[in-house]
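What you see is the complex with one protein chain gone and the rest in place.
Right after this comes chain A.
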């Protein structure tokens, strides 16, 4: 499959740039919408109806912009790595379908809640919480399944396609990554709720307790995931425990440092700082994971170069798209700035 199209130097370079952009989109999605998903999971544990409504209104101005990073990631994957897109999505058909239904249900309950009759509000809230949970779980499961790789056809002069059943994605590891994803967003969601509400609000105190507990669960989950990966993925073990193990060890220490700073900020109620430190830890771990997998995009299945689109296309794509990333980042920032005010549960969704 390496011979699908021979790559030039320029193409190598651009492919790597696009692979990084894809990673950036996914990471931004995790950071931004991960908090929204986590707030949804948290809302399942919130008894007061107005509090649940306030959580939704706290993300009202930004959730759709956050979610579009997922669509951008999909667009970049389809646009620059179509061979991976086509086969990976066939492989992940079921978990993606379930995550997708979660996303749709979430969008519907977020958009329509403030219009619903009181007796449907509870249903809408429940749908919001459960769909946030299922989205995180199945997306996490899809990641775990991707790390395991999948079999491809080898027909001469044809694009390799996925061969295998629809349920191949299920494994103890992928179930675990689903759970781990829920834990991770639960932590992000707790921090988000703390940052978005006035200090005297009860819900904020509730969220503080929540983050204090989930923090330790998340820590344990990260350790389990890393250890499990070392055991079952030779490509990970070879990198982490290979000749450059001291560099990886150094990186590991930096992650530990960010986690400690996050914990300190959280304890001191420096809410924004806590979120930023958490995101820093996520960014470091995400970058580390991409570096671990290089040159594989899907381990033992697709390298980033074999999965990339032919030269002419990728150059055009780069010319057309490269300028847009900074622009999108700029107005994402502007939007967060406009909607930066804290809310109380009484400030409802209406507009």
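Note that in this section a contact is a pair of C-beta atoms (placed from the backbone, for glycine too) under 8 Å apart; a residue touches a chain by one contact, two chains touch by 3 or more; residues count from 1.
Definition applied: contacts and distances are computed from a predicted model.
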Options "ABC transporter substrate-binding protein", "Cytochrome ubiquinol oxidase subunit I", "Flagellar basal-body rod protein FlgF" or "Disulfide reductase": UniProt name of the undisplayed chain: "Cytochrome ubiquinol oxidase subunit I"
Residue of A:15, A:43 or A:57 touching the missing chain in the full complex: A:57
Of A:166, A:224 or A:264, the residue in touch with the unshown chain: A:166
Residues of chain A (touch criterion as defined above) contacting the omitted chain: 4-5, 50, 57, 60-62, 64-65, 67-72, 74-76, 78-83, 85-90, 93, 96-97, 100-101, 103-105, 107-108, 110-112, 115, 157-159, 161-163, 166, 195, 198-199, 270-273, 309-310, 312-313, 316-317, 320-321, 324, 328, 331-332, 335, 338-344, 346-351
